[in-house]
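First comes the structure, then the notes that go with it.
Some chains omitted; the rest stay in position.
Each chain carries a letter (A and B) given by its place in the written order, and its residues are counted from 1.
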């Protein structure tokens, strides 16, 4: 009798542990180009918390410029690796809402999930973290009830709903829908290179708050180039073929290494070669922007 | 002995279940015109989490234009229905803070609660979701301790505090304060109509992030008008009596149905007739704004 009781007790304890273990996977992170001025983001969260009140809901950003898939892709790769495996991201930058683009959930090799239209948003995450699996969302099963009449808010009715069901464990990854080939729609972009000691790359993005210039040249290439802290990097910036800026930027560990307003080069928080003015905006002062049409050429002048 | 033990065990288990059931109602959603640049919103959340650390706290928006009660009303009706019954909203757009307007908690017929000054904020939610009950907040009982000297931050000292106590179950709805008649202060506005095949309505609001035009003409009226996808809607926009825009907008299920920059008409995520330029801003391009002074007249040209 006691023994049977102990069994029940152990079972109950296990159940509790299982629940706690589940709790570790209930993280849901939203990204969109909706902005925060209206109720759209909040409606998505309402749908999610209606699926499960135990979700831990976070924002990546909702200030992606409208329809800018490239920036959505970039913000994901900047953020996804810092969340634990099992986290579910919902990214809704979807100029083709309601058209033929597929709605998918990518599982990265590092164990995070991304729910999104397959329109290029996954370009950088797929390349950087690797594709474990891609599944197409079964929109008959995984769609909020009574939402069939609305064609224009898949973010709320399909993506938030599916993301919440997946994150909460209400459905397994398999239940999202049928598996697709391990590939995603990719936005083409110029990749960084090192040739004859010259670093070339594109300006992936601006560090918008500060106006710093972030390139796609990673720390590996910089190391191979032989650049060391204390060297001076000679920087040229081109928009298409036109030279927009040329100057020297000491390669530094900290912004404080140069006086206020002076240029420096450094590895940013993603360990990519970046350029800044100490406490001023490089982008504003020198009229630099980001994207495929913006490229950099960097040569190294060794410290003596 | 064993039996008594089982009883204790069962009781304990029930207690646990009850707690879990409670957890489903601990959702608290904030809206205000405070913006996110200072500490005001965060202070409200601090007060709430001090009442109960178990609350699940969300934002609707804090970017309501200062003192704009109409927009506060609109954002509520856009969002409240997507949160589960039992959710408590706290809306603080309160140009009359400290004056005679009543502080109330409305319970909708769908089971959500809204804590707000009764200054018109409840206009649309009351009409759309129905009034189950209205109670006036007893500000002697339901007021943060040591806040008697501050007359200007009811959002923190009364509304956030009361909302948190209600959401967490520390007080019942009855304990909010005395019941009032089932009515709220309403902002007058022109309602949508269909006469002789002509749809008339006002521009309730702009879809600010994209510049789309949202009217108050619902899908029921559109259906009655006989409009079908593929028809062309002929749109006139007036500011007071002056015509500001006239043109054709194909009635479409998706934005992609017209080429970039071209106008279309569609049902928005709230199933209201809306007008947009594909991937451009109708409002900016044609200088259109929203509010009672902006009206639309729409006729239907059937597809052949």
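Everything below uses one rule, namely that contacts are C-beta pairs under 8 Å (C-beta built on N, C-alpha and C of every residue); 3 or more make two chains touch, one makes a residue touch a chain.
Since the structure is predicted, the reported quantities are computational estimates derived from the model, not experimental observations.
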Worksheet item: Of the full homomeric complex, 2 copies appear; what's the total?
Response: 3
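Note that in this section only the chains that are shown with their structure count from here on.
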Worksheet, complete the sentence: dist(centroid_CA(subunit A), centroid_CA(subunit B)) in Å evaluates to 30
Worksheet item: In the complex formed with subunit B, which residues of subunit A make contact?
Response: 1-2, 5, 9, 12, 33-40, 42-43, 45-47, 49-50, 53-54, 57, 66-67, 95-99, 149-153, 156
Fill in: Touch list for subunit B against partner subunit A, complex
2, 5-6, 9, 13, 23-24, 26-27, 29, 36, 56, 58-63, 75-76, 78-79, 82-84, 87, 205, 207-210, 219, 253-256, 266-269, 271, 279
